[in-house]
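A single protein chain has been omitted from the complex, and every remaining protein chain is retained in its original position.
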Amino acid sequence: MNSTTVLEVRDLVVKFRLRGRVLTAIRGASLELYEGEALAIVGESGSGKSVFTKTFIGMLDQNGWVDSGSIDFEGRDLTRQRTEGEWMGLRGRKIAMVFQDPMTSLNPLVPVGRQIGEVLTLHKGMTKDQARSAVVELLDRVGIPEPASRSRQLPHEYSGGMRQRAVIAMAIAAGPRILICDEPTTALDVTIQAQILKLVKALQKDFGFTTIYITHDLGVVANVADRVAVMYAGKIVETGTAEEIFYDARHPYTWALLSSLPQLGVKGQNLYSIAGTPPNLFNEIKGDAFAPRNPRAQKIDFEYEPPMFEVSPTHHAATWLLDPRSPKVDPPPAIQAMRARYQGRAS
Amino acid sequence: MKAVSFQIYKGETFGLVGESGSGKTTIGRAIIRINEASGGQILFRGKRIDGRIEAALDRELIQGIQMIFQDPLSSLNERAKVDYIVSEGLYQTKPGLSGAQRLSIVEKALLEVGLLPEFASRFPHEFSGGQRQRIGIARSLVMEPELIIADEPISALDVSIRAQVLNLLSRLQKEKGLTYLFIAHDLSVVRFISDRIAVINRGELVELADSEELFTRPLHPYTRALLSAIPIPDPIQERNKEILIYDPSCHDYSKEKPAWREAMRGHWVLANGQEVDSYLKLAPIPATEQT
Partner (left out) sequence: MMRAPDAEAMKAIDSRLFEFADYDASAGERAGYSNYSYWRSTLGMFLAKRSSRLFLWMLGILLLFTFVQPFLPGQRDPTTIFNDPATGMQYRNVPPGGQFWLGTNSIGQDLWARIWSGTRTSLLIGLSVGLAEMLIGIAFGALWGYVRRLDRVMTEIYNVLDNIPTTVLLMLLAYIMKPSFQTMVIAMCSVGWLGLARFVRNQIVIIRDREYNLASRCLGTPTRRIIAKNLLPYLVSVIMLQTALSIPGTIGWEVFLTYIGLGLPVSIPSLGNLVNEGRMIMMSEELRYQLIFPTVLLSIITISFYVLGNAFSDASDPRNHT
């Protein structure tokens, strides 16, 4: 893996004004994105994972703003960009996004081919004729059969999976450096999902872009990610390589996410589960946001926010369990079983 | 929907798996009589329940069959308080109850699903998705049903909440001897909770077996494709898995039409005779089980 940093986020704080109150959606998140990697940001709804990546392309909702922190990309601080003009050279051109619902990116009244062609004429300065043949090539590349005639069809004539392929073609048309996929397969059937993920992986290899996946599905993460960042209540609580996260997780929230999966459960026994729900981000959070749901929380979790402890140069976790003064807490059985399987396989 | 036949046994969890548009929801809704079946029969406790039925049987069915819905956001009445939502069915089954009696049943049901009794006087929008889904479960529990149709009950929930709800459903089944028809698209969830699984594709059942049997020895190519696509939360396994693609044209039904056949005991598959043989060859029966 290449270790050139493409994008670096430092202590990002994003707030929203909602019903006269201020909600802190991102509470100081830091992240590095390396050239050519596939990073998965995992979290539940409301963890801030979508908001986090929307700040990279200046697409926060009207009532939201970056309160502090920085996002460095190609020598620019993206949090300082204000005008649409500044964003236009970047959004879709350098950083492209694929959404869960393909119809958010497609105009239902314009043929698919023309919509992709517009990206090419706008960002790559192609003539209409050049764009037309490039579109057919792109559609063919993303696995749409009979691309020439398909390019003249309207989005509703495509099936759900094909629509998502077309959106991917549109996103990579300008040759972006970063492709953000926000729950790209959540709305699709499992068989289609597997094909789409395979496609994105292959495209990444061919075109050499860097991918950020946003998902709540750890199966998808295992499939695509080189590195994983786990988000909870607007903070990144653990980052590491996929192996480190799946076989050697350290944060109790990551444990909970993994071991509550039915795939790892034993039939007839209870799944590991955590009580309660994520905290209300309108309220000020003191200490570790996960503490109220953590049965093995320590007193310090309610007092001080845990810093990022280093587990290995690539693996960091924000939990007081990693402080040498903490009592030893064993991960849940499903996590231990995974680790044992991994070690068994390795030896 | 084409003609579909299956039995659900008392006390079991029967999983019905299919992709979107497969007709799995239609089946569930036909059983609970939201949608009408245009042909065939539906029997509950041996009595026919489709079409026109008597008022007494209607009452029995309302009490005996209940449903848990997919979307916790739209399945609760936003303008009613939790106590009304949970006790709504009691107005039909136990019309004579006093307000205090009703409230005590509601509070008991809320406790049973792990919620606090004080929630009874609140409105649904105050709750998170998992809590709302448990309110929905409490609503069907007060009816003391025998069969619960759970239509994608956890797919709209967050990962950390799904386990809570699955555990709750299994606990309630043990405590109350409930029977579930568990409808879902996610095979790993269905495997975890179901005793038997039926796979449905384009309005047709293609395979039905005990759930471990189905996972270890899938016969129909559609089932095999579906199984191969399940995401595994283990990077090494997941990256190396082989995905099968189901091609409906792989069937040659020109000589012999497919039928619903019992390929092995309790393991049904939609195939013609020649296909059954070839499927069984692909998935040989372990020597210990051969008779």
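So that you can tell them apart, the chains are marked A and B in the order they are listed, and the count of residues begins at 1 in each.
Keep in mind that, in the parts below, a contact is a pair of C-beta atoms (placed from the backbone, for glycine too) under 8 Å apart; a residue touches a chain by one contact, two chains touch by 3 or more.
Everything numeric here is computed off the predicted structure, so don't read it as measured data.
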| query | Of the chains you can see, which ones touch the chain that is left out? | reply | A, B
| note | Missing-chain contact among A:89, A:307 or A:333 belongs to A:307
| note | Touch assignment to the omitted chain, from B:1, B:17, B:49 or B:67, lands on B:67
| said: List every residue of chain B that touches the chain not included in the displayed model. | reply: 29, 32, 34, 58-59, 62, 65-67, 69-71, 74-80, 84, 88-89, 91-93, 114-116, 123, 125-128, 131, 136, 139-140, 143
| query | On chain A, what residues meet the omitted chain? | reply | 17-20, 30, 32, 63, 274-280, 282, 291-304, 307-310, 316, 320, 323, 325-327
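As a working rule, only the chains that are shown with their structure count from here on.
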| chain A to chain B: how many Å between their CA centres? | 31
| message | Could you list, by residue number, the parts of chain B that touch chain A in their complex? | response | 19-20, 114, 128-131, 158-164, 166-167, 170-171, 185-189, 191-193, 212, 225-226, 228-239, 243, 245-246
| field | Touching residues on chain A, where the partner in the complex is chain B | value | 44-45, 160, 189-191, 193-195, 198, 216-223, 225, 242-243, 246, 253, 256-258, 260-265, 267, 270-275, 277-278, 338, 341-342, 345
